[in-house]
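Excerpt of the complex: some chains, original placement.
Think of it as A and B in the order they're written, each chain with its own count starting at 1.
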Amino acid sequence: MSDEPDDLLRALEAALFAAEAPMSVAELTTVIGSEGVAGALPRLAALYAGRGIELVERGGRWHFQTAADLAHILRRTREEPRKLSRAGIETLAIIAYHEPVSRAEIEAIRGVQISKGTLDVLLEAGWIRPAGRREVPGRPLIYATTPGFLSHFGLGDRRDLPGIADLKAAGLLDPVDLAMEQLIMEKPEEDA
Amino acid sequence: MAGDSEPFELPYAESASAEVLTLDLDGWEGPLDLLLTLARAQKVDLREISILQLTEQYLAFIDNARALKLELAADYLVMAAWLAYLKSCLLLPKDPEVEPSPEELALRLQLRLQRLNAMREAGARLMARDRIGRDVFERGAPEGLKLVRKAAWEASLFDLIAAYGAVRARAEVPVHLVQRRPVMTLDQAIDRVSRMVGAALDWADLESFLPHGIDGDYRRSALASSFVAALELAKQGRVALQQEQPFAPLMIRGTA
């Protein structure tokens, strides 16, 4: 923290502190009324690195939050966020790793019907949203995660989802039918 | 080795009453979830799992549940029936006519278990992240950013002057000028009819006394005035009037 914060950093700091929700570069530019926000944000984040509060980017939006290692200080005064059921956790994971995904596709992976309440809870938490319809017979609604999901789980981006690269490489995000086809195609090679 | 694994045993350990076991059954998210729990109990990589062994475990579980007279959801029974079929196919000598082959069905089940397992683990890792409101916290009392809209009123000097002109014009006392309308006065008509009757000897239609080439309001005025003039002249004994029936032409002749 050697360099003296300039006017732009001061303004960004004030705006992000006062904001009631994470802010995008465009929103910040409007509020501050000056250019150069995109370049200044990483500088401001660096200024806070290692401090009790940190500036983080989640899904293109920036916000301040307390450092994770200080959770023990703050948690005692707060209630735990509502505990998600197992069905809720799995459904959320399937939507996050496969998005956009229809209800039928979620059910195919879980091998069981999802109760309406499960999706409702995730929608109400602001973690998933309807993301249009799949252009197949019946035009089912498809779901995707929200910027609020990324913020809540501390993900800068969907690529930050734990292990997503490995799962993709292992083909575990592909549907069973596709995986079967590929396995059958590989077979003659193996026989040869 | 897997038969005495924990998830498999748990329901029995607590099965003091049938109700408890039912509740524990509710703990599984469907037959695939139960299968995955059993598969994980084999403690081998899911890619190495023995589907035959898994099938036997599942069927044993269902049998036990039945023995305890538990109500099993239909989809658990459907899965049991399907697995019993799969097991028999896997044990019987290969029939190349059967499509898809039992190996393919087993592989398909294995792939499904792998996918469900991947998502279950992903969910657990997701929940373990530093979450807002549990591990990290946002500003407790943000001031908020407000946008105040302010009207910038627009009006030009011309608008202002024109508006004042309109106000003043409205306030002026209005002066009404009545336009002169084209009429033939009674005097003119008496003069005209008496002159024309003096020259004619026979009956003539009153309308033939009107000036030629007139129409509209002036013609109606001339006709009305000429009619009154004819009555006036008749009263003075200077003309005689005759009409054969109502609305027939009014005939006029000089008495001299």
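Just so it is clear, a residue touches a chain if its C-beta (ideal position, glycine included) is under 8 Å from a C-beta of that chain, and two chains touch if they have at least 3 such contacts.
In this text, all values refer to a predicted model and were calculated from it rather than measured experimentally.
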| item | value |
| --- | --- |
| Stoichiometry of the full complex in this file, by chain label | A x2, B x1 |
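Assume only the chains that are shown with their structure count from here on.
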| item | value |
| --- | --- |
| Distance from the mean Cα position of chain B to that of chain A, given in whole angstrom | 33 |
| Contact set on chain B toward chain A in their complex | 29-33, 75, 104, 107-108, 111-112, 114-116, 118-127, 129-139, 142-145 |
| Chain B-facing residues of chain A, complex | 15, 17-20, 31, 63-68, 71, 74-75, 78, 80-81, 84, 86-87, 89-90, 92-94, 96-97, 109-113, 151-155, 161-164, 167, 170, 172-173, 176, 179-180, 183 |
